[in-house]
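Shown here: the complex without one of its protein chains, the others still in place.
Letters A, B and C name the chains as they come in the text, with residue numbers starting at 1 for each one.
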Amino acid sequence: MQPASAQLLIHCPDQRGLIAAVTDFIARHDGNILDLDQHVDAIQGVFFMRVEWELDRFQLQREAIADAFDQACGQPYSMRWKLHFSDQVPRMALFCSKLSHCVYDVLARCQSGEWNVEVPLIVSNHEDLRPVAESFGIPYHVVEVTPENKPEAEARQIALLREHEVDFVVLARYMQILSADFISRYPERIINIHHSFLPAFAGARPYHQAHQRGVKIIGATSHYVTTELDAGPIIEQDVARVTHKDSVEDLVRKGRDLEKIVLARAIWHHLGRKVLCYDNRTVVFG
Amino acid sequence: MQPASAQLLIHCPDQRGLIAAVTDFIARHDGNILDLDQHVDAIQGVFFMRVEWELDRFQLQREAIADAFDQACGQPYSMRWKLHFSDQVPRMALFCSKLSHCVYDVLARCQSGEWNVEVPLIVSNHEDLRPVAESFGIPYHVVEVTPENKPEAEARQIALLREHEVDFVVLARYMQILSADFISRYPERIINIHHSFLPAFAGARPYHQAHQRGVKIIGATSHYVTTELDAGPIIEQDVARVTHKDSVEDLVRKGRDLEKIVLARAIWHHLGRKVLCYDNRTVVFG
Amino acid sequence: MQPASAQLLIHCPDQRGLIAAVTDFIARHDGNILDLDQHVDAIQGVFFMRVEWELDRFQLQREAIADAFDQACGQPYSMRWKLHFSDQVPRMALFCSKLSHCVYDVLARCQSGEWNVEVPLIVSNHEDLRPVAESFGIPYHVVEVTPENKPEAEARQIALLREHEVDFVVLARYMQILSADFISRYPERIINIHHSFLPAFAGARPYHQAHQRGVKIIGATSHYVTTELDAGPIIEQDVARVTHKDSVEDLVRKGRDLEKIVLARAIWHHLGRKVLCYDNRTVVFG
Partner (left out) sequence: MQPASAQLLIHCPDQRGLIAAVTDFIARHDGNILDLDQHVDAIQGVFFMRVEWELDRFQLQREAIADAFDQACGQPYSMRWKLHFSDQVPRMALFCSKLSHCVYDVLARCQSGEWNVEVPLIVSNHEDLRPVAESFGIPYHVVEVTPENKPEAEARQIALLREHEVDFVVLARYMQILSADFISRYPERIINIHHSFLPAFAGARPYHQAHQRGVKIIGATSHYVTTELDAGPIIEQDVARVTHKDSVEDLVRKGRDLEKIVLARAIWHHLGRKVLCYDNRTVVFG
């Protein structure tokens, strides 16, 4: 077990002295920096930074860090920032439909200890994956969604998320479109996996579209969900080579492996508090 | 130097006995098959095949092969087919504008003997790359193209292609759109390189589009030119990873290497008579 | 469900008329070829072929095919060949130790119907993964292996394989070295996953070796087991990019995804009877 650390994500208008101010704040209280990464968007004039430092021997109590940082750096430099602690275990809700591959993959990573995350519940609009959930010992809630009952269904889903104090939601090939209201409650906290190399083949049946177009490479894209379909900030993408020999079914099969890997990497970045959204794009610190 | 071989590309309605008929034709005349690859599009019911055999000791004269094959196989099975001989050196015209990277790369491959191809001329709408052409000893023709003179400019280009008995045309980042008339004269014989992972970011300024969308991977696509812009049959694609740190200029720089490689591979497949077009897609035999 | 087909894998000294002879045999009995792939090793003068055809409407009974083929082609051309039928479901034994990632991945593929395979048992030298096996409903046999009891342990394992009529064995990060005697009983039928890009970093602790050497790319290799450690015919490899930021633990984490994917692809090729071994290398038909 790693000792606890503080993780700070910052963005603000670019200006001189930003890194010096933040690192001086940490050094003044005897913090040991474990990792620092920064980025300047020179076109937009925006500064981005992630810094992580050991809490052990740090001279400020956890509770006091936020206020002290805001006074020392946040307000003087008009920063928008978030503070996390590495030993706060995030709580993830998994939404799925009938396809099992991403669900197995995510749960196997949780169970094997690869990820430090709690999964208090799985939500689905179908019964199909209940045995999978049960084999991992995770409560499985079926909330049927129809065009008619969508508001009530989402209200029920949101109640479940609140009840289980969920921090973020993963749509593991969940085939329903969430309403703007639902999305607005979890901004930059709903991660989707889309089975194409976005922006190519957005929408339905991307593997059919890809086969029809005769592409030589297929892809998968994980992104934060926004109200515009398949258009949110991209967290991770990957691709696989295909040939004329591959039928639509072959694309589906090869695509499953891409979807698993790409979704897993996106969740990994999110769990490490490595992702910052800006201007509908992501900064993913290394 | 490899001994000469015959290369046959076939497609026809799928039916029993096709491979047996073709290979029997070759075996009956003592041909030794060097390579055979076939593919069936089960959905469309179409059979595709490429077979290559040694001419040495083959009992038919070159001139007699086409007729004999058509009688033995082509007509009975309603085949569409093309016959090539490996020692016929194709003649390629290179079209370019101001960017040099693909031109250098293509010419270096020709000059070093990597490819068995003649380049009788380079055509450009700008003077810029004349020194490059001259350093490789290749005639460089500037044909200025404006909205007003386009028909005459193309007539001049076509006259040049005819005069030099050009078999196929490579657009090495040539920034002009060819007319439907021009394209119809070289069906499946004009190879373009587009600097995106098509169908994403078709049209102008794909790297700007990619940067704006925040993709994590960029691509390049080589395709045969058809009358619909950037929508012809894809021959080859490849991709490279990018991050938030990459500016548009970085995408352009990384993309150049993709463009060179992808265009070169597409030309390589074309030179080997390995590409068959069908239904706006390609079969690229391995 | 696809209708049943026959799958024939052949290798023999290269000579004229081979493809014609085989395809004529199939055509004569009204077989419809679904896929044919061939390869000639020009240096060694060896011909390789895989052909698959529909059994429906084929004029020979299954039981009669082998003899008829041997008479028509096998003996005249000195072929070594294997005949399979696509509806014979292979039986796979999974060997594991303590690491769960490959086991989860393989079992999830079996359970979801991605693969057409039976897994009658899992064998391990540790108790750790019993719950995983049980959650998939597969019998789990612990056979402890020590330097002292190795012959008896292997005898017990072989008895289990026989009892369950196992066709092939998958070593899913099984940390024991099999004896030459064990291996000789399952030639080209034991698939291992090694966590490096072989032949680099054979043997123990490849991720430590890779980190020490400072490579920028790590890999995984799936191969048939032979008596020389990590030196059997390679079926599949893949790689992932790493940087100086990646600790050994990061390599282990990134490598797990490689191991899963590479092992799964190797098993997929094996299940499709697409792999031919020759001269300690593989021909993997596309």
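Here are some notes:
The rule is short, and it goes like this: contacts are C-beta pairs under 8 Å (C-beta built on N, C-alpha and C of every residue); 3 or more make two chains touch, one makes a residue touch a chain.
Values in this document were obtained by computation on a predicted structure and should not be read as measured data.
Here one chain is not drawn; of B:His194, B:Lys216, B:Arg256 or B:His269, the residue touching it is B:Arg256. One chain is missing from the display, and on chain A it is touched by residues 16-21, 23-24, 26-27, 30-38, 40, 241, 286. Interface with the hidden chain, as seen from chain C, comprises residues 39, 42-43, 48, 197-201, 213-217, 219, 233-239, 243-245, 247, 279-284, 286.
Taking the complete complex into account, residues 100-101, 104-105, 108, 111-112, 114, 135-136, 243, 245, 253, 256-257, 261, 264, 286 of chain B touch the chain not shown.
In the analysis below, only the chains that are shown with their structure count from here on.
Within chain A, contacts with two or more other chains are made by residues 243, 245, 286.
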